[in-house]
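Notes follow once the structure below has been shown.
All protein chains but one are shown in place.
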Amino acid sequence: MGIQLKTLGFWQAVLAEFLGTTMLVFLGISAAIGNGNSSYPDQEVKVALAFGLAFATLVQSLGHISGAHLNPAVTLAVLVSCQISVCRALWYVSAQMLGAVLGSAIVLGVRPEAVESLDLNKVISPGQAFGMELLLTLQLVLCFLATTDKRRSDVAGSAPFGIGLSVTLAHLAGISYTGCGINPARSFGPALVSMDFENHWVFWAGPVTGGIMATVLYDFLLSPRGLDLTGRLKTLCHGVEALAVETEPLVEDTTISYLEKALNTIKRPFSVSLSCYTTYLSFSLVYST
Amino acid sequence: MGIQLKTLGFWQAVLAEFLGTTMLVFLGISAAIGNGNSSYPDQEVKVALAFGLAFATLVQSLGHISGAHLNPAVTLAVLVSCQISVCRALWYVSAQMLGAVLGSAIVLGVRPEAVESLDLNKVISPGQAFGMELLLTLQLVLCFLATTDKRRSDVAGSAPFGIGLSVTLAHLAGISYTGCGINPARSFGPALVSMDFENHWVFWAGPVTGGIMATVLYDFLLSPRGLDLTGRLKTLCHGVEALAVETEPLVEDTTISYLEKALNTIKRPFSVSLSCYTTYLSFSLVYST
Amino acid sequence: MGIQLKTLGFWQAVLAEFLGTTMLVFLGISAAIGNGNSSYPDQEVKVALAFGLAFATLVQSLGHISGAHLNPAVTLAVLVSCQISVCRALWYVSAQMLGAVLGSAIVLGVRPEAVESLDLNKVISPGQAFGMELLLTLQLVLCFLATTDKRRSDVAGSAPFGIGLSVTLAHLAGISYTGCGINPARSFGPALVSMDFENHWVFWAGPVTGGIMATVLYDFLLSPRGLDLTGRLKTLCHGVEALAVETEPLVEDTTISYLEKALNTIKRPFSVSLSCYTTYLSFSLVYST
Partner (left out) sequence: MGIQLKTLGFWQAVLAEFLGTTMLVFLGISAAIGNGNSSYPDQEVKVALAFGLAFATLVQSLGHISGAHLNPAVTLAVLVSCQISVCRALWYVSAQMLGAVLGSAIVLGVRPEAVESLDLNKVISPGQAFGMELLLTLQLVLCFLATTDKRRSDVAGSAPFGIGLSVTLAHLAGISYTGCGINPARSFGPALVSMDFENHWVFWAGPVTGGIMATVLYDFLLSPRGLDLTGRLKTLCHGVEALAVETEPLVEDTTISYLEKALNTIKRPFSVSLSCYTTYLSFSLVYST
């Protein structure tokens, strides 16, 4: 961890996450509250395009510096996928939260007088909203992982726009139901400056669960990664850079190899049961009405 | 066939088709029924973007796993084009139907109370609707085949978005007339959960005919494939992978070569008459009013 | 000319232009007349996206077969740029006209009863409409020539979408003023089936002039081509393919070289005066009100 913190690149990445989330929240919420005539689908198209293009533009601008997660659910998913270290994930999430609060505060300063609260989220029933947020984030994180999958050589075209337009898609699908959170930082910022935390847990639990589910589905079932447990542990502790350098074994070799074998044995059944659970959850949603 | 079923990749592909169609139907129909103010063109733009971006995002996420057809009409067209085996096509279509039903069921659980039926399709007159669906699917499948044509080296940019935006186009053009099916699974799911099968045949016959017409036009007339009959039969029975391995001849050589010659003789006149039939069909549509 | 007509590829290209223009006109006009609530900007966004995505999708599907001009103004511009032969241009334009009529006839068959005429064009004053159509087509053809310029290596991303979205742009800018023709075939089809040719000349003169101006600007002033006169004449008579084969000189060598020198001398002043004329035209538009 110490090695990472010393590098300039690490702090540039944290700054990029902070700056990016600030801009994302500022641009998206400005668009959402700017026009008072907001009951027709054209408002939803406008907001969906604003959030999607904001994400796309910022991934285009900052992707080479920090990976441009701009979303704690994405950062957690990438952590579960063992592509970044725990330390980096913590700093990223903190930067995102701070950025979202700053972005919301800026919007608070320029908002039209008629606008009381910046909170875009609404809740049909907490259970339904949780399921909706889960599925919307699942497709976003699935798209993120598949698009940035370094093993693929068939991804042509712009990755930022591929990911950004899946944010637009999530808004088109879900904005009428929950206001479309899919990003805990994006929901936390306005909630804090408006001091309105009713049902706020939904916009953390839904996206985080959806993001982790997407990772497990993609990494273990649809397109399993071959990276061994040792490598994964190294990445979690020291970052991806650590894989390149020769280091001493983290734990006693035999323990690792035993653990690894055990994990490899359970990972497929685990993923299959997870899929079944997703299906069950979906059905329970249907009958909950 | 047996060989295919044993591979992990085959079942991952079937799972991807199931998951993809579930998400496609869930995302598209959620967007379509979310806002009650649905009589202005902004609703059509919203739904067109939702279905198009859903297709694009899912092709981006799952294309390298299953090819991401997510549509029985596309699977049939690819089968007629001899690019997958019959066995794979059957499993794909089954997975798509199941996925569409699950997706519709999820939407049923979160729908606003005012929404009675999920059935988005409407029918001007069955004949006109059939022609409309045929032509809309024809352009979609033509775009799918041309974009994924491995013989081309001039396809730059993102294939998923090329195909996804042709779904958006189909909705922009046809949503006022038939609600825009162009995907039998997409029409079947809501019809089943709403138990409303009136004029349902149109949304099978139109897309399937359009898809097959597009394949014949592209594969035999506009950009004929050189793949010989033996190869095509092998692909249909054993999948594309079979072409790589050396196998014994399927049928007696002389029969094959005779059949092949016969087919080669009739394929161009056949395509030309098909084109004429399409033209005739179009005109008959005009005078049917 | 004789050689070209014998090749299969030539007729496939003509068929592609016919099919493409049919689909373009059918898809675009269906979208334009489908919804009766057509006085708000959302209708303009819908129609602009429909025409733009139709062009993009069809260029994606047919571009490798015929170049996918789908527009007589584009074909004429490419002819003036000496990239196709006169014979090919004539066949292309004929196929486009026929296709547009067929496409309009199909729409006539499925149109809602309330729609009287398919003619989307309106005319502010003929002079203003001419200037508007000229400038809208100028940007489209400039984009077409720049995007398909084989000397460039910096064109990343999808050419079909680059060109298609410039069609969308033309509609967003001009649809409130002239209905946005920018394509004589697209204007001719509906005019013929509705038998309404009032002010029809504007939708030929404007786009054709704009297209030729764009070619002259791009080919002679902004990014001059080095192709010599002999090569240009060969292309005009025998197509691009003729440049590859060794042929006898078309005219006496000394005459050619004299003519070439003369043309090279006048081409820059000519382009400059053309630019001045465009500027003058623009200003005269301003004072004509």
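In this document, chain identifiers A, B and C correspond to the written order of the chains, with residue numbering beginning at 1 in each.
In this text, a contact is a pair of C-beta atoms (placed from the backbone, for glycine too) under 8 Å apart; a residue touches a chain by one contact, two chains touch by 3 or more.
Fair warning: this is a prediction, and the values are worked out from it, not measured in the lab.
Contact with the chain that does not appear here is found for just one residue of A:S85, A:S158, A:T215 or A:T235, A:S158. In the complete complex, the residue from C:T147, C:N183, C:T215 or C:T235 that touches the missing chain is C:T147. Residue A:M23 is the one among A:M23, A:A100, A:L142 or A:A170 that touches the chain not shown. Touching the missing chain, out of A:C87, A:A105, A:I124 or A:L233, is residue A:A105.
Remark: the residues of chain A touching the chain excluded from display are 12, 15-16, 19, 22-23, 26-28, 30-31, 34-35, 37-38, 40, 42-43, 45-46, 49-50, 53-54, 56-58, 60-65, 102, 105-106, 108-112, 155-161. Hidden from this view is one chain, which touches chain C at 39-42, 44-45, 48, 124, 128, 131-132, 135, 138-139, 142-143, 145-147, 152, 154-158, 161-162, 165-166, 168-169, 172-177, 217, 221-223, 275, 279, 282-283, 285-289. In the full complex, the hidden chain is touched by chain B at residues 42, 157-158.
Operating definition for what follows: only the chains that are shown with their structure count from here on.
Rounded to a multiple of 5, the Cα-based rotation taking chain A onto chain B is 90 degrees.
Ranked by distance of CA centroids from chain C, the top chain is A. Sharing over half of its contact pairs with B-C by residue number, the repeated interface among A-C or A-B is A-B. Among the chains in view, B has its Cα centre nearest the centre of the complete protein Cα set.
In this assembly, the C-alpha centroid of chain A lies 31 Å from the C-alpha centroid of chain B.
The distance from the centre of chain A to the centre of chain C, with each centre set as the mean of the Cα atoms, comes to 44 Å. The residues of chain A that reach two or more other chains are 42, 157-158, listed in rising order.
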